[in-house]
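With one protein chain withheld, the remaining protein chains of the complex are depicted in position.
Chain lettering (A and B) follows the sequence in which the chains are written, and residue indices restart at 1 in each chain.
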Amino acid sequence: MTAAKTAEAGSLESSDCLVIITEADKYALDYSGANASLFRRRTEAAVARALSAYGNPVCAVVIKDQGALEPTLNARLETALERAGYGRLGS
Amino acid sequence: MSGEAQKNAIGRDVPKRFFDGRDVIPYGGPWARVTAGDSPERCAPPLGGIARGTNKVTWDVKEAITRSGLENGMTISFHHHLRNGDETVGLILTACEEMGLRDLVLAPSSLSEVHDPVAGFVRRGVIGRIHTSGVRGEVGKLISRGEMEIPVMIHSHGGRARAIEDGTIRIDVAFLAAPTCDEAGNFTGAIGKSACGSVGYAMQDARYARHVVAITDNLLPHRLSRVSVPQHLVNQVLVVDSLGDPRKIASGAVRLTRNPVERRIAQDAFDLLLASGSIKPGFSIQMGSGGASLGVAACMRDHMRAKRIKGDFACGGMTGHMVEMLEEGLFDVLYDVQSFDSAVTASVADNPGHVEIDQSCYANPLNRGCVAHGLDVVILAALDVDVDFNVNVLTGHDGVLRGASGGHCDTAAGAKLSVVVLPSFRGGVCSIKDSVLTVVTPGETVDAIVTERGMAINPLRPELAEAARGAGLDVMDLRELKENIERLTGKAEPITPDRSRTVALVEYRDGTILDSVCRVGC
Partner (left out) sequence: MSAYRSMLYIPGNSPSLLQHAPIFGSDSVLLDLEDAVALSEKDAARKLVRHMIATLDFGRILVTVRVNGADTPFFERDLEEIIPACPGAIRLPKCGTPDDVRAADAKISALEERHGIAAGSIKLHAMIESAAGVVNANAIAGASPRLSAITIGGQDLIADMGAKKSREGWEIFSARGQIVIAAKSRGLDVYDTVWTDVNDNEGLFEETKRIVAMGFTGKAAIHPMQVPVIHSAFTPEPREIDFAGRVIRAAEEARRDGRGVFSVDGKMVDGPIIAQAARVLELAALSKRGGVQ
């Protein structure tokens, strides 16, 4: 029985975000930070896109947003998913 | 909106009546009242003599308050020249509370973070209403949450001057910090351990308040010769140990920014100034103290030196950089309504070309010619802007009050060329909105917006756009610029304040109401 896949990417530095992906029974998104009330929909969409690119694994996603731009958010999501062992984009 | 609402000329909802039943005049364009020739009566304080040989000086705060005749419900004012070093507001309000005074109308020229304790005085009923230019920190949150029953009035600097003169704000007692004061009440801010430079806001309050208390921590044993506020306007001199923290009153000289985004904005904004043809002999300019503004000042100084261009005047909040330019002979005169750093105070004291002006002279639209109306160029900051070029300098991304109207709308209207400089995004949020939450400066008075990712020119100024393009500048459509930035940031969801509850009204400089600020959770 392998341990639950979990990994993190990014940081809490200004303009970055910390993304933590953990294998789970059901999907959950915990999105916090100064922009949490402004970017909930954007972030949900970014998470959905990232999960879909990796075969829709069931995960709990934690994002602590320090004012990250979209490319940063997308990059950190992909990195966390790959570190957690959910495969690699492209081939 | 509590009570009925109406739409003003820029489509914003404002109430039909004030809390006391007076009609609200909705904003009708930047020059509506001037063009209509409106001439409200001037509201002056009553005359009243004092017996000869009266000693004005006291060391007892409560005695000073008693002698001022301050009663419940009256209006008190302060100036904000001591900035975040101020201790006088706290001193006076504490004494007022201890004396059982309540429901006072607080009308300072502005409030800063150091005034957080005002929130407590509001909650305990010492203060019932507020008129101010700016509000931040705890007081901003308190107002945004809706803890004050009567909406706060936000005035621009020029608007406050007009309000004091037309009686919208009737100051009963002005408590004016006076860094150096003599026994007769002559005072100045240019010298003393708590020196703050110009006392432009104090000068006007002193003329119109019913009773004036000068508060000083530097009582001269002899007569003051360089006088900003003369004795015949001052009823009492209250002596205290300290007016505040000198390091926060006049900070060290503001340094040129090393932030690459601000430097880029500064360069591009300066290129626009050049293309507009505004930088020519005899020109006049106002700029703020923000990083990008100072960067523009530096580019401008280098250019003026190289091309031997001399300007007529620079105006506004003064920094050491402007003083250097005056000393170098690059400007004839500096008009100083507020000094921003310690490099300025000596110049105020010693240089005849460094002229202290009061708030009305600076920006009141209803007088015989304020300085702001003679400006060629103004460089302004912003919290955010919208696609109609409206500017917000008052509420943050979360809708909470955290800024100041200041001289923004005054100089934007008065200057021939008004340029707003701001970064394209802050904290990951795009600075250009479809519609700003709060309008402080209407778009028709804003000629250009410059970010580090592009600049846009108001369609009302096609000749400026042509000149900019002719100079090789890349002028974008503002909506297109917004979309470009949102490709990076994502689209933020708009804040939805509680529109049933107005917590503040934004007064335009002419007394009409420009916008309403509504309650948000915070």
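Simple rule for what comes next: a residue touches a chain if its C-beta (ideal position, glycine included) is under 8 Å from a C-beta of that chain, and two chains touch if they have at least 3 such contacts.
Owing to the predicted nature of the structure, the values given are computational and were not obtained by experimental measurement.
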Partners of the unshown chain among those that are drawn: A, B
Of B:182, B:205, B:386 or B:452, the residue in touch with the unshown chain: B:452
Chain not shown: contacting residue from B:6, B:58, B:367 or B:484: B:484
Of B:302, B:327 or B:434, the residue in touch with the unshown chain: B:302
Candidate in contact with the missing chain, chosen from B:83, B:115 or B:263: B:263
Residue touching the undisplayed chain, where the options are B:38, B:183, B:271 or B:312: B:271
Absent chain, residues of subunit A that touch it: 9-10, 13-16, 68-72, 74-76, 78-79, 82-83, 90
In subunit B, positions touching the absent partner: 258, 260-261, 263-264, 266-267, 271, 295, 299, 302, 452-453, 472, 484, 487-488
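Heads up, the rule we're going with is that only the chains that are shown with their structure count from here on.
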Contacting residues of subunit A [partner subunit B, same complex]: 15, 34-35, 37-42, 46, 65-71
Residue ranges of subunit B touching subunit A (in the complex, touch as defined): 397-398, 425-429, 487-493, 495
